[in-house]
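As structure tokens, the structure follows; a few thoughts come after it.
The excerpt is restricted to a subset of chains, each kept in its original location.
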């Protein structure tokens, strides 16, 4: 699928500051950046970086003096998301996991899987097939957690959401990740642009490691999986913040868009339990 | 039912200390203390107190110097626990609750009902009848929380137990109370002696306010409800600690016993949902 994506973000700098933006899609075999343009007004010093051993590209932007700044990112991206039949999405024995997958078994700041072992086991432990477990987690979250803004804060974690049962995409993702890890299924946080997300905004969901694939799961069921453009994957929202501010910047405004550059869109069924979706 | 109960508790005092013991059964219309004897070795100054507006009797014991101390309590108690048919155990409208019942709607240290509204509502909100809600809470806890010592600490609260799903009688009671309060059903912590509890120890469960009755509920289902001898009811384990130590006392040993003084014992079915049990 080919998409044009854009992000326009404005801040007022009240002091010299440094801003780290993690809004550029990740380039991989399954996702090709055909063209991109990242500009700022005024013209600021920007350094592009790649995380060591993770899927993350980010830019460090230096703002030398107070004033209004605007950041404009625009890109054309082609994604290749494949369908994997559920029978291939089995548990991977620990000894056969990649080193990277192993690191996504650990609890993290917002995904305290170490506190959810019994809950996860009581609720999902009797489901035999790994992909079905993850589908049951997705469906349980979707059914029990209310999607609603304004109730959670940046400090809300999976441990809160499991009982408070309200939140936004970030909270849905954290809970999904924590429950997977509690069942010894590696899982990582996914940030991206999302076609048909309404209103347009950055989106968060997660990937679970099944049968050697990183299967994309969205417990909010708000968007078609194959309409996602991956920005980054990582431990959780700490690792993949869209913006990290050092200094004194006041957020002013943000506009996100995700436009399909093809004539037709084959919807990935966000409710299916027959197959998974994964980057090629 | 008539029971002989006894508690023998030994401490080593390392400094002059004060000890508050809350181990004497509460005297009420439904529970008569036929005789009791509370002694200490050496002979210590003991002051008996009644909580203002609660169901609690406790003794303040002054230990003027270091040394070994032993406390012996023994009593014969007659309890009158009645059966109330479930149809009478309905929701009480707020405006008709007693002032005391209202105070048991509040969250407390170990029963953070304010954090469990949606969980309680999602899980039990569609059950119409109040007593059935409470029975469903009892059965859900019993099914999902593993009864096992050594996993929880004095700081473990309902908010922990709801996800960690392991604990002892105290944890079962706190979770039951928190879920009831989250559904606007007053609930209070109950401590007591328990006939046929094996091994013998103090026990904790809770009372829910339904149809004007304080119905005794034990989510552990370890003992017959009509084998309980009430020591106290209160907000939670903070309010009803068996022993509160001020100074420096090392716990040495404790022996509890609960003996039936009648020939026959009609077991109250701890699994029934047809009727509730309440003090006369």
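By letter and in written order, the chains are A and B; residue numbering begins at 1 in each of them.
Basically, contacts are C-beta pairs under 8 Å (C-beta built on N, C-alpha and C of every residue); 3 or more make two chains touch, one makes a residue touch a chain.
Just so you know, these numbers come straight off a predicted model, no measurement behind them.
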item	value
Overall number of sequence copies in the complex as this file defines it, 2 displayed	4
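By our rule, only the chains that are shown with their structure count from here on.
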item	value
Rigid-body rotation angle, subunit B and subunit A, from Cα fit (steps of 5°)	180
Inter-chain centre distance, subunit A versus subunit B - centres from mean C-alpha coordinates, in Å	46
Of all residues in subunit B, those that touch subunit A in their complex	115-116, 118-119, 122, 144, 146, 159-160, 162-166
